[in-house]
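Notes follow the structure.
With one protein chain removed, the remaining protein chains of the complex are shown where they sit.
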Amino acid sequence: MNALYLIAIGLGTAFLLGLLNEQRRDLAYTLTLGALTMMSAISASWLVVFVATGAGAVDIFTAGTRPPFAINLRMGLTEATLTLLINLTGLFAAIHMGEVLLAKGRRAMAVLLIAIMALCGIVLTRDIFNLFVFFELIVIATGGLVLLSDDEHAVSAGFKYLIVSQFISILLLIGIIFGYHATGTLNIDGMAAIGAGGFALAFFLIFIAIVAELKPFPANGWALDIYESAHPGFSAVFSAATGSAALFALDKILAIGGPAWYPVATAIGIVTFVGANLLALPQTNDRRLLGYSSIAQTGLILTVIGQQDILGNQYLFIAGGLLFAHAVAKAGLFWLSDFVAQRELTAWASLKERPLLVFAFVTFAAMLSGLPPFPGFYAKWELVHALAAADRLALLGWILFGALVEAGYLFRWFGYLIKRESDEKVACTAPQVIPVAAAVLAGWALGFVWGDLSGRSNLLLVLPLLFALGFLLIEWAPAWAKNLLAIGGLSFYLLQTWQDYDPLRLIFLVIFTLGGAIIFLASFHAHGRRIGFYPSAMLMFAGLVLLIQATDSFGFFAAWELLTVGSYFLILRGKESEPHALSYIVFSLGGAFLILTAFALANAVSPAPTFEIAALATLAQPVAPWVFLLLALGFMTKTAAIGLHIWLPGAHAEAETDVSPMVSGILLKAGLYGLFVLLMSMGRQSLYGVDLVNMLLWIGALTALLGNLMAIFQEDAKRLLAYSSIGQMGYALFGLALMNHLGWLMALMFVINHYVYKSMLFLSVGGVAKRTGTRAMYRMGGLITLMPLSFIATLIGIIAMSGVPPLSGFGGRWIFYNAIMDAETRLPMVLIFLSGPIAFLYLFRLIHTIFLGQLKDEHRRIKEAPASIVLPQMIYVAILMGVALFPGLILRRVDAYISQFLPDGALNWDGLTITSQYGWWNPVAIMIVVACIFLLIFGWLLFVNRKAQKVKQFNIVFSAERPYRPETTHFAWNFFAPYKKAMGFLVQPFVTRFWGAVTDLLHTAGDLGRRLYNGNGQIYAFHFLAFVVVVFAFKAGL
Amino acid sequence: MMTKPELMKRMVKGPDGLEFEVDPLRDYYCEAPPTVMPGAYIQIVEDFFNWARSQSLWILGFGTGCGAIEMRPLMTPRFDAYRFGVAWRPTPRQANLFIISGYLSTKTLKRAIRAYEQMQNPKYVIGLGSCTINGGMYWDSYNTIKKLDEYLPVDLYIAGCMPRPEALLAGFEEMKKIIRAGKAEGANQYAENFAWYKANQKRVIHDWDMPDYNW
Amino acid sequence: MAYLAMATGFLLILIGFYGALTNRNLLRMIVAFTIADTGVNIVIVAIGYMRGRTAPILDSTVSAAAAVQRIIDPVPQALVLTAIVIGLGVTALMLAYAYKLYEKKRTLDIARFTELKG
Amino acid sequence: MAMKELYARLKALYPLGELTDQRRDLAFVTLPAAHLRDTILHLRDKEGFTHLVLLTAVDWLEEGQFQLTYLLNNRQRACDLGLRVMISRDAATMEGIHDIWPTAATYQRELREMFGIDFPGSPRIEEEFILEGWNDIPPYRRDFDTLKYAQEAYAERPGRVTHDPETHMRLQMYPGQHPAGK
Partner (left out) sequence: MDFDWMKIPYAFLTVFIVVNYGFLMGALIQKIGARAGRRHGIPIWQYYLDVIKNYGLRSSITHGVMFYLGPVFRLSGGVGLLLFMPVIYGSYMFSNFSFAGDLILALYFVFFGTLGMALGAGESGHPHAAIGVTRGLQQVSMAELPFAMAVFSVALQYQTLSMTDIVAAQQGGLANWTLFTNPIAVAAAMLAFLGSMMRPPFDVFIAPQEIPIGPPTEYHSSYLALMQTNRAIFPVAKIVIYMNLFFGGAGSWPELFVKVFFLYLFSAFVGVCFPRFRVEQSVRFFLVWGVPLGILSIMVV
């Protein structure tokens, strides 16, 4: 059908509505919907044609003559897609606003139709004056539609908008007329053929006017007021459709200006992106925040438009990906905001009662943040690669910074949604839900399409991810059934794929899958449906196995993002975990961006359509050390190396009982895996004469020391374990950075051991916390007789962890000593030496204050932890014993594998004795000797002490007094006070303060920026004019 | 009689919301009464042990009255009780000789009983000074007991007000003889006549705020 | 002549801008915009004007080829008509808004409508 | 001399009794219970008697009165002033000064236990202080017969003889001499 009908139907129906009786509102509404449907259908049919046939763009000559004598419209693939987007947005907006439209009558509907029609016109027209006319129509239509809102401030907002629009249109008109004067044509293509060189000032006016339609930062105060006060149904149009159309218009007119204007667009775009995101940070009003976010996203796309010179044929893919992700998500969010009664961000908590709405929010937030599998992710990937290839690193940095800030406030918002309390009920009618549902569907569909177009693996066809997403469909099932399925899935995956991997990857794979399955055993304790748990957990596991599977950088990065997102949702489920989950996701995404940059840099110097991870080894100076540095930093955010660790304690401590072991025992290993891969492929690198591996060594040692040191001062059992994880990861990092055979072996041993004993301890402590209802250790005590199995697990765990023979921790220490004998740097060892005994301190604290000492009154009737929580612990005990006796079962093969990379210093696995070049170790003999001695002495004691009288807790000598109460008799609080006196200077929260200062700085910057927007429309006009002057100066200076 | 709030029965709410009663005296303390502990079945073994016990007198470092000051010189070079196998232990669990050093107020008596009961069998008591024998100068005091063996099984009295350290040394030697002879069975005597001792103790200690036997 | 017109047009635009930026009264602002609009229109017309030519009215007496040499550019005139219409529409809308605003707060001071900010 | 001046100054303010000048740096003065608090505050804040040395009581059984003695110390001038307050023995009650000197609370607890003088509002005044489970009249009251109590309460070892130390020792040291002779 002729594309002209898009205009005709819109305009015609609008006029028709004018003829209708005011009372026939239903009919009017039906007509409106019908018209919008028709328009959508026309766009869709065009899109189908273009996609199916691959045909080129079609020009439509309105007056039957060619330009410049008549206005022509063009319908191509891009136009078809955009008009479809606009029309669908309009349609769903009409559905969403049905009630309001019916109340306000036909005029409102006509105005909406005019607006949509005009937007289509902007997209279609190739005539610049026509463009102006459509823009003016939009101004008028917007002016009308703003009044639909029941917000009393909408009127003043609309007026401010009109003021600035006047300025814009005057500039645009002047620009157009002088452009016409210079070129003799009003046709954009005609102008483009001549070029803007001859009428730079006129073009500048056109350019700046269209840019102003994009609401660039900081000249955008009026737009924010509209976003805040207009009806959300309309705001969706204003954000998704108007923004898209204006962007396309800018893209069109940039053809006139040519590449000379790209830097200007880029500059405006990036300033807008970063600035608007920063200003969004301190916002508390949801719609205003969405407004800022819209502006930021528009800025990003503007940046992309400005970068089209380097994007080549990826330009449309990137710009489109970002644009659609933005448009769909923003429209969806605006519609969603109508379900929330109050305008505070925290009021969105009322949505949490409706899992489907939460899912919708998640979809939108993920789309906006550019997370897989949505279009923004693919677009971000290509954009970053293109920028890196063109060496535009500063721009790249700013884009990633802005994206991080944006993710920060979006996920903070999501945190409010999930964790805050709200008394409000969600009131939504079917017409209101349909658009949201459509947006969600569109989001996923676009994800699929973009995955398909990307030329890389379509993430929505990847089996593990599909398996994880499949849990979304069976959320109605009881938890135990889903749990069985999860365990089955993980085990099945392991069975299917284990032959494909080398021993190193296999170890990680086993921990990720089988390890996960064991922890899932503990999940049987949960009752009900446990909505949200399984999709999140399985998303994390999907990411983990994909990480192992990945051979190219794209797969690796996608897996990394997936596991990050999955684990974020998992962590957010914890009781008080809102701030910790937020810092987790921010740090993780920051780390992910570093990884992305590193891959892009690497890919830039060795161009290939897919960059194999193994190709990291081929990188040379000067880019190699930078890639190394970025990757290492990225991975270290996940292993929580010191300085990047502040998210971990809260995140792990507040997580649910079975989630803590998952995120501690398993998730941290992803970072280690990354480091393994990195060091295996890149080896030593040095930057400005600093050996980076040596830096890692120091960081590892420092992390081990400070993690352990902080652990001993915790009162919260799970927090203690979390800090201990930091320390343990430091050990592993240290082992890796030793860069010798045994160092790696030790790191791997730590990977296994840490998984086992940290999972076990977290489960054990989690079980205790579940039973006692507290995590504060000093509130517990004396639980040994009531929870003997948990005690045994903890006991075995701490013996293993402290490295005391005969359990498996000793193997790690033994390898460690042999490894450092070969090391080139000796000083960091000092820190490691110190952190070992310190670990002893917190371990003793853990077991003493929980299980030993005085039993509290309220805990006298406590039962052992649920069987499902105890069972995995017992499995771990068995594993620990097995590993302790026969470490060779696993390590031997890895030892051989590592020899490929570092041939020197392999162990000799002769018989039961393990021999290194310096010493030897015979785990079986140690176990037997210790057991014999122990039993002998135990037997002797049993003989001489056979009549011992069992006494109770207060039968202690107490300086001839009797204890007052268990609470005052249990020595547990502030357990290591003297150590704090002596060593406290090391655990000052410098890092926390540093990051706190950074966030404060960002917030302050945002708050300062907000002062620009004092609400006065006149001032906004000043802003606009000042913006024009500044851009002009910038362009002149360029 | 039991007025100490911390020892009163109370209702406690567990973490799972269930309420239950806690009776501190029953729940915190072992209720078993003391039993008579026979020596080794073979006499020669018991004799051997008695010899070792006599050579290794571990005194509970608990000064009940002014006589405690007379024990300090025993550690000094002048008297050096260590050479006789006498040593001081800070906890009743490890000590086996309790020296009631001087007058014993009822308040202290309560602590002394508790400390004595927490020592391990065999255990010995030496009453030091006339106050432990018949009240001494505190014969008419309103809160001092006058006859120690009414309340604890005393193996030996060392008279004097106060007895000099030399007298104490002589007392130790005498104590050793008693032990070697197998006559120092105070702990078993206490267990046998437990009811009688307890009745005597409770007669003077009006607020008996502890279990009958302090394990 | 054309330059004079154009200068006048720009002068009016500047006056309009100045008026819109310095007057806090809504109605005065709208008037200022109208002045600026007029200025723009004058500029457009001035652009299209060519010295010594006639109005672009084609009829059978003059051939099209000859007309091109004798008439002024008709496009700006067409444009200015559209611009005037649109300007009128926007002005009407603004007046409507001003009325609504006045209804609400009984003031026409733009600085009083600053509830939305930041 | 200084004490006299102090007494003169105080006398002008409060209805004091006679000054008992014990030593150059120690004096006692009697005053009505109602004026104790004012006097103490004045002494503490204006006269430099910043320290409560002790608070004790005397049982004047015959007069039916308790005498409370508040001994205050002036560190600057190194002198002590004792304030005596006579209160009735029946239902003996006195206003506490624990808010002026927190240490007084301990003395007041002791007086309450040993004499039965109540100080309403004094911290932990109800708790037993030294005596545990005391079930008789307060032992420091003079109408409490400590010997009788001891004989009834505590088991005695028979055969106890009481000697007059002087005669007994003389007999011990100079046996055969006449008890009375020199």
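Going by the order they are written in, the chains are A, B, C and D; count residues from 1 in each one.
We adopt the following convention: a contact is a pair of C-beta atoms (placed from the backbone, for glycine too) under 8 Å apart; a residue touches a chain by one contact, two chains touch by 3 or more.
These numbers were taken from a predicted model, which means no experiment stands behind them.
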item	value
For the chain not depicted, the shown chains it touches	A, B
Touching residue (missing chain; options A:Gly121, A:Gly269, A:Gly853 or A:Pro887)	A:Gly853
Residue among A:Gln23, A:Thr284, A:Thr429 or A:Gln949 touching the omitted chain	A:Gln949
Which residue of A:Tyr755, A:Phe810 or A:Tyr876 touches the chain not shown here	A:Phe810
Sole residue of A:Phe15, A:Phe492, A:Phe934 or A:Phe990 that reaches the chain not shown, by the stated touch rule	A:Phe934
Chain B residues touching the omitted chain (full complex)	30, 37-40, 48-49, 52-53, 55-56, 58, 61, 76-77, 80, 82-83, 85, 87, 89-91, 93-94, 96, 120-122, 187, 215
Residues of chain A (touch criterion as defined above) contacting the omitted chain	782, 784-785, 795, 798-799, 802-805, 810, 813-814, 817-818, 820-821, 826-827, 829-830, 833-834, 836-838, 840-841, 844-845, 847-848, 852-854, 913, 916, 918-922, 925-926, 929-930, 933-934, 937-938, 941, 944-945, 947-951, 953-959, 969-972, 975-976, 978-979, 981-983
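As a working rule, only the chains that are shown with their structure count from here on.
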item	value
Whole-Å gap separating chain C and chain D, where each centre is the average of the chain's CA atoms	106
Distance between chain centroids, defined by C-alpha means - chain A, chain B (Å)	69
In the complex, chain C residues that touch chain A	13, 16-17, 20-21, 24, 26, 29, 33, 36-37, 40, 43-44, 47, 75-76, 79, 82-83, 86, 89-90, 93-94, 97-98, 100-101, 104, 110-111, 113-118
Chain A to chain C touching residues, read off their complex	129, 133, 136, 139-140, 143-144, 147, 152-153, 155-160, 162-163, 165-167, 169-170, 173-174, 176-178, 180-181, 186, 221, 224-225, 228-229, 283, 288, 1010-1011, 1013-1018, 1021-1022, 1025
Chain B to chain A touching residues, read off their complex	6, 10, 12-16, 18, 20, 22, 24, 27-30, 32, 37, 62, 91-93, 111-112, 114-115, 118, 209-210, 214-215
